[in-house]
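A short write-up of the structure that comes next.
What you see is the complex with one protein chain gone and the rest in place.
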Amino acid sequence: MADSHAASALAHQFEDLDQQHDAASLGMWIFLATEVMFFGGLFAGYTIYRNLYLPGFEAGSHMLNVTIGALNTAVLICSSLTMALAVRAAQMGKRNTLVAFLILTIVLGLAFILVKLTFEWRHDYVEGLAPGLNFTKAKSMELFFCFYFLMTGVHALHMVVGVGVLGVLLVQAWKGRFGPDRYNAVETAGLYWHFVDIIWIFLFPLLYLIGGRY
Amino acid sequence: MATAVENLDTRVHYLNANYGIKSWLLTTDHKRIAILYLASITLFFVVGGIAAVLIRLHLIEPNGAIFEPGTYNKLFSMHGIIMVFFFMIPSIPAVFGNFLVPMMIGARDLAFPKLNLLSWYVFILGGVLTLYAVIGGGVDTGWTFYTPLSTTYVNTNVLSAALGVFVAGFSSILTGLNFVVTIHKMRAPGMTWFRMPLFLWAMYATSLIQILGTPVVAITLVLVAVERLFHVGIFDPAVGGDPILFQHLFWFYSHPAVYIMILPSMGVVSELIACFAKKRIFGYSFVAFSSVAIAVVSFLVWGHHMFVSGQSIYAGIIFSALSFLVAIPSAIKVFNWTATLYKGSISFQAPMLYALGFIGLFTMGGLTGLFLATLAVDTHVHDTYFVVGHFHYIMVGGAVMGYLGAIHFWWPKITGRLYPDGWARLAAAIIFIGFNLTFFPQYMLGYLGMPRRYAIYPPKFQVLNVMSSAGASILAVGYAIPLVYLIWSMRYGPVAGPNPWGAKGLEWETPSPPPTENFEQTPVVTEEAYAYGAKEVEVG
Partner (left out) sequence: MWQGFSIRPDQASTIAQGVDYLYYFLTAIDLFFTAVIFLTIFYFALRYRRRSEQDQPKQIEGNIPLEIAWTLIPLGLVVVVFLWGTSLFIRNSRPPAASTEIFVVGKQWMWKLQHPEGVEEINELHVPVNQPIKLTMTSEDVIHDFSVPAFRVKKDVVPGMYTSLWFQATKTGRFDLYCDQYCGTNHSLMKGEVIVMEPTEYEQWLSGGIRGGTMAQSGAKLYDQLACITCHGTGKGPPLTGIYGKPVKLSDGSTVVADDVYLRESVLYPSAKIVEGYRPIMPTYKGQVTEEQLLQLIAYIKSLNPQEGKAAK
């Protein structure tokens, strides 16, 4: 497509839209690889300490609320669905659908963060489970809670960034910026969002479901 | 080859296309960003270098000539942190990678020019945070931040230093990400993988390490910061934490990191040898694959920093075996470079002197790595000056020589000017002599048992320390000279023309300095890399 709309969608360093799209995708996949390594350090530490202190980890895990955790998991999975539908809408140039699904995804993401903050972390703090701040339970559980807060905290930070990015995209979508030649940003944001979701899908059983009590 | 002398002020190129500080600070041109990095890295080199000078001056006396032990500890820590994270790791990738990767593949810019600019700002932010740590009282944990010393037992600026390094790490990641995507997706028509100059293979391998390794040290520093701030016990044995876990996580990145520091220089050496011998690099594909092999195997050897840490002897044995393996691709490269000289047409301008110096010093220093990979010998020399000698031979005798070679080779392309080669060769010779005098005695000190990071040492080690310090003063002079003539050349140096060295490579087929878009038209590549001389002859 050689009209001005397409020309402005093509950045000067690329030869054509296909190359631009491929580069954007590869770039995001590589970034996600770095995120895997980033979380990987935490997962490695978790694995080692769980192996050394299984009873403490079990006891700690049992203090978490599985129902809320499962609910949050469902929320995130739904948000991945709405995100995928948003990407589809962008590819098809359906502005209203795109806006709607972006809003839904943001709402679900915010819901996850809010539930985490108010029903989980605040509750954990009140219960005296925050290492370094007011940890009052058995020492054997302290390492578990260190990792619990670290892993869910780093994850939540990534969610916040994701919601922020989606907010920016929402504004641009509202202005009608996306279409069949110009949807890379939505697609790469979608990749990022799915990744954050997948991290949670690993975190949930590793943190909430140790020791089989379900 | 233009014979008329060009007036650099009339032609429009990337340096004069726009004027004003905003045009530099908001540029997305990979070449200008390379210059921004060049300036900032030089500044950090000077800061780290001052620390080095102070260290060597102090060590002239066994009781320490100048500083209290506490201050000395801060000096070597800052020297390490600044040199590793703010000079060595960015150096060639951020300056020459940024400048050359698009040009060498025939592209107009990198895949993500704005991310490139962001990487520079992130680098500066990290640098500011770290300089704050220096000025605000210093850090004295060593650049290795071992726990529980760094988490619980010092009250120096660990947090700001760790934060500075954490932030700077993202600069490294963004640079690597940009290069990988660019090399995969933006090669000009006809530029197949195996027609790429070997510098690009080296940058690609380096980028793999930057992308996969840096995030691990990032999260490790986060853990250290959390432990300092909240007094939780991830690495604290009192709560069941394991201080050796820190070492595993830290070295998982920091060992591959040393290959981030050497692979780009190896890429530079390939370019220099090819140009100044007028020959295609012997065994091109072996050199290319060796770069990638080094990057891959580098992730498997981190435990050789921990042979006496209390880890199991079986872990030690496995890491030792793998560490020997990682030496082999480096050896292959050295042999191939040397073979390239056979029946070449060799000239000895400054860049070539640096390349040849690299090969000799890297060979010697790399082989001392075998001593350290050998379990029984490492037990004796671990954490002694032998290690200090080893890594300085590789990083200074190797990587920095490669960096200087790169500066001298591509300076005409970057600035459009030539510098006085006589002074450049003199500086190279002074650097070579000063370097060896500084660091060779350190092997002997280590073997005799002098530990590293010692502010005060037994008098029997004084002779070798004085020799080392004398060498350091010579080395400092050698480093100062290029600063003078390179800056001089920017104004008074003769105009270089597109290809003063007669080199092959797309970057030499465009004017010096290049236009902002690099090429008038996207080049179409029809020949192999290093298509020097007569027709190709297959031998053996």
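Which chain is which? They are A and B, in the order written, and residues in each are numbered from 1.
The rule is simple: a residue touches a chain if its C-beta (ideal position, glycine included) is under 8 Å from a C-beta of that chain, and two chains touch if they have at least 3 such contacts.
Keep in mind the model is a prediction, meaning the values are calculated, not measured.
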{"item": "Options B:32, B:228, B:382 or B:417, residue touching the unrepresented chain", "value": "B:382"}
{"item": "Candidates A:48, A:74, A:114 or A:138 - the one touching the absent chain", "value": "A:138"}
{"item": "Of B:88, B:249 or B:359, the one touching the omitted chain in the full complex", "value": "B:359"}
{"item": "For subunit A, residues in touch with the removed chain", "value": "53, 55, 138-140"}
{"item": "Touching residues (missing chain, whole complex) on subunit B", "value": "69-70, 73, 140-142, 144, 146, 148-149, 152-154, 237-238, 240, 242-244, 277-280, 282-286, 308-310, 313, 316-317, 320-321, 324-325, 327-328, 331-332, 334-336, 338-339, 341-348, 356, 359-360, 363-364, 367-368, 370-371, 373-377, 379-380, 382-384, 444, 447-449, 451-460, 462-463, 466, 502, 530-540"}
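Just so we're on the same page, only the chains that are shown with their structure count from here on.
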{"item": "Interface residues, subunit A side, partner subunit B - complex", "value": "11-15, 19, 22-23, 26-27, 30-31, 33-35, 37-42, 44-45, 48-49, 52-53, 56, 131-133, 139-140, 142-143, 146, 150, 154"}
{"item": "Touch list for subunit B against partner subunit A, complex", "value": "102, 107-113, 173, 177-178, 180-182, 184-186, 211-216, 218-220, 222-223, 226, 229-234, 239-242, 245, 249, 252, 517, 522"}
